[in-house]
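For this view, one protein chain was removed and the others were kept in their places.
In order of appearance the chains are A, B and C, and numbering begins at 1 in each one.
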Amino acid sequence: MIKASVIGATGYVGAELARLLHGHPGVEIVSLSSKNYAGQKFGELYPGHPCGSFVLDTIDIPNIAQKSDVVFTALPHGASCETVIELDKFDIRIIDMSGDFRYDDINIYEKWYGVEHKSEKLLKEAVYGLSELYREQIAGAKITANPGCYTTCAILSLYPLLENNLIEIGSIVIDAKSGVTGAGRGLSEAVHFCEVDESFKAYKVTGHRHTSEIEQELGKAANEDIIVDFTPHLLPIKRGILETIYAKHKSGVTDEEIASAYAKYSSEPFVTVLEKGKMPEIKSVTGSNSVICGYTINKRTNSLIVVSVIDNLIKGAGGQAVQNMNIMFGLDESAGLCAGAWYL
Amino acid sequence: MIKASVIGATGYVGAELARLLHGHPGVEIVSLSSKNYAGQKFGELYPGHPCGSFVLDTIDIPNIAQKSDVVFTALPHGASCETVIELDKFDIRIIDMSGDFRYDDINIYEKWYGVEHKSEKLLKEAVYGLSELYREQIAGAKITANPGCYTTCAILSLYPLLENNLIEIGSIVIDAKSGVTGAGRGLSEAVHFCEVDESFKAYKVTGHRHTSEIEQELGKAANEDIIVDFTPHLLPIKRGILETIYAKHKSGVTDEEIASAYAKYSSEPFVTVLEKGKMPEIKSVTGSNSVICGYTINKRTNSLIVVSVIDNLIKGAGGQAVQNMNIMFGLDESAGLCAGAWYL
Amino acid sequence: MIKASVIGATGYVGAELARLLHGHPGVEIVSLSSKNYAGQKFGELYPGHPCGSFVLDTIDIPNIAQKSDVVFTALPHGASCETVIELDKFDIRIIDMSGDFRYDDINIYEKWYGVEHKSEKLLKEAVYGLSELYREQIAGAKITANPGCYTTCAILSLYPLLENNLIEIGSIVIDAKSGVTGAGRGLSEAVHFCEVDESFKAYKVTGHRHTSEIEQELGKAANEDIIVDFTPHLLPIKRGILETIYAKHKSGVTDEEIASAYAKYSSEPFVTVLEKGKMPEIKSVTGSNSVICGYTINKRTNSLIVVSVIDNLIKGAGGQAVQNMNIMFGLDESAGLCAGAWYL
Partner (left out) sequence: MIKASVIGATGYVGAELARLLHGHPGVEIVSLSSKNYAGQKFGELYPGHPCGSFVLDTIDIPNIAQKSDVVFTALPHGASCETVIELDKFDIRIIDMSGDFRYDDINIYEKWYGVEHKSEKLLKEAVYGLSELYREQIAGAKITANPGCYTTCAILSLYPLLENNLIEIGSIVIDAKSGVTGAGRGLSEAVHFCEVDESFKAYKVTGHRHTSEIEQELGKAANEDIIVDFTPHLLPIKRGILETIYAKHKSGVTDEEIASAYAKYSSEPFVTVLEKGKMPEIKSVTGSNSVICGYTINKRTNSLIVVSVIDNLIKGAGGQAVQNMNIMFGLDESAGLCAGAWYL
């Protein structure tokens, strides 16, 4: 059994990760820790949660590290970096859920996050944990930087198209919509039920940090710099992301070329590409680690339109973290991730 | 592996049952059948559902029975009765989700359902499948009549109080609230999103069929006839039931006596009774087979107030059906039912 | 034109009151004031609100009083009391939205609110503003204590039944459900979208302050002390209250007697009593100042069941305050309150 710990277990990402780890047949949770709730039972915050009987640990890093094979850090950026630096001193594997280790270029990180990075060395060593793209590197990583939620959905949707040179790189628009768990458990007027319910809004237009993470990875696919329009919106639901992606296709691109590009995912356990013209809904992935992509071509505008969905807390956070753990420890990549969508 | 079939798999109860059976380590689903959708893939109706790749069978009873160890019937009442009569000719176990086999007295059934019952013999043979109360009889049953959703929640809440003579039998009020999946997948104005969203209503006041089922079982607990006020309401959510139950307690009843009555459930895997004064929420059971009960005493009015929650599709339908199957086949009663609440 | 001011205009009750006053043909709003947001435009907090262009005043009582004919105080209890004491020094009319002036007996107030009352004199002078019951006294009041939301719905539903001696006074159960605006604009985990959405809970079981207000008024109807079971619940919607009320009817009570008791409201502009057996929904009052009551008799249990709905922000707060202002200033009682339900 892999001994796993979650630091920062009481946020929404940490709590969902703990739920998935609890259901994993090859994992024993050895510590759930929290800065603010140490000493309380997890079930006081999350009644009915399968980890309800756990008593939350303080964030005592040596203590946690010594009893763990793998530690997941589900902390705000910055705090996560400092914690990972400490954890790295131990002979354990680390999966970080923050943005702190996702970047190739420290300057990009510092520009978009507005803070200094405390360890360029570890930033270089960490592997970007988009499981479908970096499986081999993840297998050997000491530190895996789990990708952002919006970014997972966008990158998987666009990577094959760019890799195969099927779309115009200056024309990409990513219109993204997320449920409220994506905003986290912290309190603000923006998450008051009465402010969210029966409404809808765009936020951080042109300035969301995930833009830079998407651009980094798409740039690798295209083998040249990519800049995108990325607009996040807040849906009045708890879970789920749907992204509607627009790009002009290259002249003469055929349906077969697109289908062939997406065939890259044909043996992936968690990626489904629908036949041309069929589009997915969020409820088809709620509760599962799946990505579902639909696409069509607008013959009138020469646009390729891709609609993709994930559960932001699973494939967009805790589920992909478990998938990466499976890869890092040589388990079946689907272990603990077999639940389909709840649908209802 | 137990070979299991679901007849009427495309309704909400059938679909959720199929999801749970799919995740059960000791079950192989051999047939999902449907009157209206035979020949279609299950995933066309429920994209992302773990049973998505199943092709729906026609409801050919001999064919289904011959390949099954257990058949679940998730059909409207009446249709269910006819199907069970046919299934009973085969050497299989049957778990019926309708109201057709839940009654001790055929007259009560016919009065509340307004139809003639087609087999008093099987009605007598069938066992009422409230797992916590009738475990031994269920173990040996050929036909288990899975209880109603409202009724499961009400009976488990009140049984220990009546069994121990702690409340006045003429004073029971059950104010019940359910999510919309309880109304099923059929179309009507009453389930149009715009009619349900941001609203709330009572329905079938004084006339809901589950009243009679509740009264039958509570009568056994009290050893005398019980009549209750039962009012169902429709919540603008998908899943979950919360019942607020009021009864005058007998004079002189102590907290200890109540706690002692509820200790009946202390070793039950799926029933939690909170300490006096703590009350559960629906989200603490959404996705799980659990029942959570809270209670308090109003010293000013001499009322005992119980608040209980279940997931109507799980403990109120598919989950209890799986629990009953586990009992009937000698499996661990919790097999396939280990998921805690999703919470988020 | 009546010159009206709202002190505490940025809470949900204040904001809705301001919206209604803005649409009132006989009112000019002269001040919207706020402790925390003075100097900001109202529209920064409530974009699109008809009062969006108002700049919020500081709570300078002499200044506000001198320019007003009527001042509405929409403040937390305690703060409201202190403000009303100051306002009372001016020759203006005051409508207080808090619980501070609703009680006949200072001891009841202090027991249920847990604070000392600062002016028994004004408490005695203030008139309880349930418009349909105290129209004459309100007309002459200097201070009107606007009733609570739950209480308005409960009292109007039960008053005629008690006044006419139709129900057993020891048997009253009020099971109340409210939208989240009832919890106010303040931040807490309890109003985080992800904690409310797709869930439902009871809260303050046996201990909600409105219990005492309901009992005070029902006692007057019955001419003897009344104690009730009152349980509030939180609905995952923004607006609206539905109360399901149970009481044993007196022996021999006829349908005609009940209808006759409710005929008390036959000329009321804002109270509709449906014919026996028909039940209202919340959406039928959302956006309007109406109360709709339905009732039926359970012949099996001898219970009378009443289901009543109001919009908690209108008839339960701002709308009734405007209705009271209309009464106090001799206007048509419906002035500014003609909007029907939005329905959609």
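As a convention for this text, a contact is a pair of C-beta atoms (placed from the backbone, for glycine too) under 8 Å apart; a residue touches a chain by one contact, two chains touch by 3 or more.
Owing to the predicted nature of the structure, the values given are computational and were not obtained by experimental measurement.
Engineer: Sort by label and list the shown chains the missing chain touches.
Structural biologist: Missing chain, whole complex, touching shown chains: A, B, C.
Engineer: Among A:H49, A:R209 or A:R239, which one touches the chain that has been omitted from the display?
Structural biologist: A:R239
Engineer: Can you say which of A:V115, A:A202 or A:A263 touches the chain missing from this structure?
Structural biologist: Counting the whole complex, the residue in contact with the absent chain is A:A202.
Engineer: Looking at B:H192, B:K276 or B:R300, which residue reaches the missing chain?
Structural biologist: Here the residue in touch with the unshown chain is B:H192.
Engineer: Among A:A38, A:V55, A:L187 or A:I305, which residue is in touch with the absent chain?
Structural biologist: A:I305
Engineer: Touching the left-out chain: which of A:E86, A:E189, A:D229 or A:D332?
Structural biologist: A:D229
Engineer: Which positions on chain A touch the chain that was left off?
Structural biologist: Touching the chain left out of view, chain A contributes residues 170-171, 173, 175, 177, 194-195, 197-203, 205-206, 227-229, 231, 233, 235-240, 242, 244, 246, 277, 279-283, 286, 296-298, 300-301, 303, 305, 307, 344.
Engineer: By the contact criterion defined above, which parts of chain B meet the unshown chain? Give residue numbers in ascending order.
Structural biologist: Chain B touches the missing chain through residues 12, 180-181, 185, 187-189, 191-194, 196-198, 236-238.
Engineer: Using the document's contact rule, name the residues of chain C that touch the chain not shown here.
Structural biologist: For chain C, the residues touching the absent chain are 12, 15-16, 19, 22-23, 46-52, 181, 197-198, 238-239, 280-281, 283-288, 290, 292, 313, 338-344.
Following the convention adopted for this analysis, only the chains that are shown with their structure count from here on.
Engineer: As a multiple of 5 degrees, what angle does the CA superposition of chain A onto its copy chain C give?
Structural biologist: Rotation angle, to the nearest 5: 180 degrees.
Engineer: Do chain A and chain B face each other with the same patch, meaning over half of the contact numbers show up on both, or with different patches?
Structural biologist: Same residues, largely: of all residue numbers at this interface, over half are found in both copies.
Engineer: Could you work out how far the Cα centre of chain B sits from that of chain C, in whole Å?
Structural biologist: Measuring from centre to centre gives 39 Å for this pair.
Engineer: List the centre-to-centre spacing of chain A and chain B in whole Å, with centres computed as mean CA coordinates.
Structural biologist: Computed from C-alpha means, the inter-chain centre distance equals 37 Å.
Engineer: Which parts of chain B, given as residue numbers and ranges, touch two or more other chains?
Structural biologist: In chain B, 197-198, 238-239, 280-281, 283, 286, 344 touch at least two other chains.
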